[in-house]
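Every protein chain of the complex appears in place save one, which is left out.
Should a chain be cited, it is by its letter among A, B, C, D and E, assigned in written order, with residues numbered from 1 in that chain.
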Amino acid sequence: MITAIIKHTRFEVVRRALMEVGVLGMTTTEVRGFGRQKGFKEIYRGAEYEVRFLPKVKIEIAVSDDKLDAVIRAIEESARTGEIGDGKIFVTDMGECIRIRTGERGEEAL
Amino acid sequence: MITAIIKHTRFEVVRRALMEVGVLGMTTTEVRGFGRQKGFKEIYRGAEYEVRFLPKVKIEIAVSDDKLDAVIRAIEESARTGEIGDGKIFVTDMGECIRIRTGERGEEAL
Amino acid sequence: MITAIIKHTRFEVVRRALMEVGVLGMTTTEVRGFGRQKGFKEIYRGAEYEVRFLPKVKIEIAVSDDKLDAVIRAIEESARTGEIGDGKIFVTDMGECIRIRTGERGEEAL
Amino acid sequence: MINNGDTAWLLMSAALVMLMTPGLALFYGGMVRRKNVLGTLMHSFSAIAIVSIQWMLVGYSLAFGPDVKGIIGNLDWALLRNVGLLPNPAYAPTVPHLAFMIYQAMFAVITPALISGAFAERMKFSAYVIFVLLWSTLVYDPVAHWVWGVGGWLRYLGVLDFAGGIVVHATSGLSALAAALYIGKRKGAFKEPMPPHNLPMTVIGAGILWFGWFGFNAGSALSAGQLSTLAFVTTHAAAVSATATWILIEWLHRGRPTVFGAATGSIAGLATITPAAGFVGPDSALIIGTLAGAMCYAALNLKPVFGYDDSLDAFGVHGIGGITGTLCVGLFATLALNPAGANGLFLGNARQFYIQLGGVAVVAVYSFLASLVLLKVIDMIAGLRVSEKIEDAGLDISVHGEEGYYL
Amino acid sequence: MINNGDTAWLLMSAALVMLMTPGLALFYGGMVRRKNVLGTLMHSFSAIAIVSIQWMLVGYSLAFGPDVKGIIGNLDWALLRNVGLLPNPAYAPTVPHLAFMIYQAMFAVITPALISGAFAERMKFSAYVIFVLLWSTLVYDPVAHWVWGVGGWLRYLGVLDFAGGIVVHATSGLSALAAALYIGKRKGAFKEPMPPHNLPMTVIGAGILWFGWFGFNAGSALSAGQLSTLAFVTTHAAAVSATATWILIEWLHRGRPTVFGAATGSIAGLATITPAAGFVGPDSALIIGTLAGAMCYAALNLKPVFGYDDSLDAFGVHGIGGITGTLCVGLFATLALNPAGANGLFLGNARQFYIQLGGVAVVAVYSFLASLVLLKVIDMIAGLRVSEKIEDAGLDISVHGEEGYYL
Partner (left out) sequence: MINNGDTAWLLMSAALVMLMTPGLALFYGGMVRRKNVLGTLMHSFSAIAIVSIQWMLVGYSLAFGPDVKGIIGNLDWALLRNVGLLPNPAYAPTVPHLAFMIYQAMFAVITPALISGAFAERMKFSAYVIFVLLWSTLVYDPVAHWVWGVGGWLRYLGVLDFAGGIVVHATSGLSALAAALYIGKRKGAFKEPMPPHNLPMTVIGAGILWFGWFGFNAGSALSAGQLSTLAFVTTHAAAVSATATWILIEWLHRGRPTVFGAATGSIAGLATITPAAGFVGPDSALIIGTLAGAMCYAALNLKPVFGYDDSLDAFGVHGIGGITGTLCVGLFATLALNPAGANGLFLGNARQFYIQLGGVAVVAVYSFLASLVLLKVIDMIAGLRVSEKIEDAGLDISVHGEEGYYL
């Protein structure tokens, strides 16, 4: 299971890159992240404060092992702007994957 | 840890099914997913475009190993409509689980 | 990878505690959870019903193994109010971690 | 003679009543589930267009045109022929006839939009368009003629309806009931929670409706003076006492006062005072508002018992409110305040109460039955209800190809 | 004699001022955290009901009824007895007395709602209801009598307050300060960020308030002619110059101009011009607006220094604005534009400035102290503040049993 946290502005590009390497499904979540990237100051009626959590998109993709590297590479290349805040890719092991509609398991279920 | 991505319209049914098999807790997130299911066309003042990401609910449930199969089955049965877009179930290994309030670990913490 | 589900009201405190133990990045998601904590009754024009899913914040933090315990402890202590609903910490194994901007992998990528 | 002050007031009132329909869009739009917010807004917004056109083409003539046997206006004024810039003394002697026409247009617009609360979240849009067109022509226009048209048979019998308790609220409310019964429950109704997706939107809508209602009721004086002042004050009085009543009852009954309840109460009070606004005093209006709050509260809380899914309570608020208010005219009206009105039961004139009762009963039955027939016909021709799949996905993306929010 | 144009204008103005309270609901509602949006809307919405009823029962009579020693009206007009459809020449000779009554009702409604900004997100609703009732009766009604009532002692001394700089803004502003001090900070205030949950809602609210303020100020002429025109123009002039001033100062001071600041500036300008609207010229209004923007900007930025948590700045905007504006009457007023007014200091009449100073000082002190006492009493009887647990969970689900959004 690949989890990537990327910038909103790269989302469309990443989506296309993923489809090109044959990804057939993914799930996305609106998140707010914080890291090296500095936040920004917000001003509300005299109160000024630091916002450190910036909006990001989390993409989760279940892939078969043989596609893993290609997918990671696709994300890396398409999400990169070279500026701080480009985000992270995390890979975790998935025990099982089931397609609810058919009950298929494993690779067919992806 | 079971992660299920299901249709909004099945959510209430799935929740009941889970409670029946003894699930005591879960966490849900609004996500947008994309897969086999075709999206739909949206029209905005002359611009027409394809929306591929459909709203889904992600349910995360930490369960003990002995309940794993029962829970998966409960989700499969309750979330299925037989139509494309019913969603996926992913199972991942959990190293540790802690209940913050008490500091309990492992199965008691679920 | 540490996933913590905590109360909104503790979020600011947890954030500070995490920064003190040297956490450099994290990702947060708005979720709704359900567990031991009772929900509340909502009333809409004559219809009364039970809301069981309460708003929580999910924090995801990728940490190196040596910091794992310190981070968990920091969350436990800062998120605890002692009342039901304080939430959970889940730990999962992460295979790989990549910083998109630089391509760094592993610990440097955190 | 055209009076500038009266014309200013009537035009402003027409603008206010026009604003009520977008206000209703918000009021209803906030109550539905997120996936149906645009479909619900569309009901109100499109009604402005559909009914206004129908009104200028034939509706106004049917409702207010030269009388045919007390039942309907003829088509002499169709396409606004003979409706010009000189006053029509029979209706409003101090303003241009066109001002009266456009003011009345706004009433015709909002009435079918009110009904849409009953079948929200599951009606086909094509069916809705046909329904609105036919309903306006076959229910609203005749009833408006009966009650308000020169020569109308209910008017002739002495039925009093200051600003539309019968013409607007009883017709829409009973038609809403018919529609809720005919179209059936939303999938999952009464089984799973369907909380409003945006209550602040509903509260804004209520505020705008309240604001516009001053044009609705006080504008119905058709002049700016004592009568409009009276109607203005009674309108506000009933609205506030209904709001307070609702808050109080809910607090006692449920342990917590809700803002959704307060907003609902205000609309209940406004709907209820509508037929009475120019016939009763402010003190009576406070009592009528209290009644309104209590009656509509009960109606909404009993709905699950009867089990029909009047999704946004068009019947529970407007039907019950319109009937209650119309009867209250028969109880509280006083000639002392409006010599063009009547005395009610409490001033010894029981007759007026029976007239009111008869009037509202006839219209209620007619609206209910006519709507049933209309819905049946439309269902046979075009289908009334969207497929289950569309209902699941929501009207917005399926029927309208849009989404409400990308937040 | 009733004049149709004047009546149209006053009724329309009453409707506009009524709309301000829902507008305020939005203005405030957008500023709080999501979990308290309904509780905040409820403050304003319920105030409409509570105060209007109090007003018709006793409030109007206390404020405007036959004078008792310059201090208060007697109860001759309670329950609107003797308040009918003929004009009351002492207040508004060209419109029905009831029109004047309902117009004034809308002022009485919004004033306590303004205070609610000070204790937003932590007040018990039961305590709020009691507070509003008592405050209206013991603070608003007497002060309105002093300043506007025939026989009122401040009026007699020559204090000028065109549309409520003292009666509405100084009273609510100083009471807000008292409330913020008494009830204490929100949990976490000044420590963690509490950004507004929905700024577009606040901006809509500001727009609606601005719109309604034309009724508030220009309606206070109680007729449609030169005076209402003057008040209309000065109102807009002060609003725009305060908005521009705020944008400019914030840009210079913080490096970025915010729309929240612009909206706040507009309300500051509107509140500040209120007492002066019918007494000064448009050029003075532009200056007054500039002052308003600068003063209120300073007040809001100093708040953290003083450390009281006037959550939505009811004091910082309305208190400061109301006082500044009242003093500006003493500076800028000119008999040339309004013979019923006075000349101010800049036309050589220093006396008027002292009168204004004295008038606003007395009312400020009275409002502050009376509110403190009221809050103390209510705190002892019913408790003022919700529990920490409820504050954490938010008023919406805990106190009202609803949630604002299911988006």
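Everything that follows uses one rule, which is that a contact is a pair of C-beta atoms (placed from the backbone, for glycine too) under 8 Å apart; a residue touches a chain by one contact, two chains touch by 3 or more.
What you are looking at is a predicted structure, and each value in this text was computed from that prediction instead of being measured.
Undergrad: Just list which of the chains on display the missing one touches.
TA: A, B, D, E
Undergrad: From the list D:Pro96, D:Gly173 or D:Gly359, which touches the chain that is not on show?
TA: Here the residue in touch with the unshown chain is D:Pro96.
Undergrad: Residues of chain D in contact with the chain that isn't shown?
TA: Residues 2-9, 11-12, 14-15, 18-19, 21-23, 25-26, 29, 37-39, 41-42, 45-46, 48-50, 52-53, 56, 79-80, 85, 95-96, 98-99, 101-102, 105, 125, 198, 201, 204, 399-407 of chain D touch the chain absent from view.
Undergrad: In terms of residues, what is the contact footprint of the unshown chain on chain A?
TA: Looking at chain A, the ones touching the missing chain are residues 7, 9, 12, 40-44, 51, 83.
Undergrad: Could you list which residues of chain B touch the chain missing from the display?
TA: These residues of chain B touch the chain that is not shown: 42-49, 51.
Definition applied: only the chains that are shown with their structure count from here on.
Undergrad: Listed by label, which chains are in contact with chain D and with chain E?
TA: C
Undergrad: Touching both chain A and chain C, which chains are there?
TA: Chains in contact with chain A as well as chain C: B, E.
Undergrad: How far, in degrees, do you have to turn chain A to put its CA atoms on top of chain B, rounded to the nearest 5?
TA: Resulting rotation angle: about 120 degrees.
Undergrad: How would the chain B/chain C interface be labelled, same or different, where same requires over half of its residue numbers to be shared?
TA: different
Undergrad: How many angstrom lie between the centres of chain B and chain C, each centre taken as the mean Cα position?
TA: That gives a centre separation of 18 Å.
Undergrad: For chain D, jot down the residues that touch at least 2 other chains.
TA: Residue numbers touching two or more other chains: 195-196, 254, 256, 258, 260.
Undergrad: What parts of chain A, by residue number, touch at least two of the other chains?
TA: 29, 92-93
Undergrad: On the basis of the stated criterion, which chains touch which? Give every pair.
TA: In this structure, the chains touch in these pairs: A-B, A-C, A-E, B-C, B-D, C-D, C-E, D-E.
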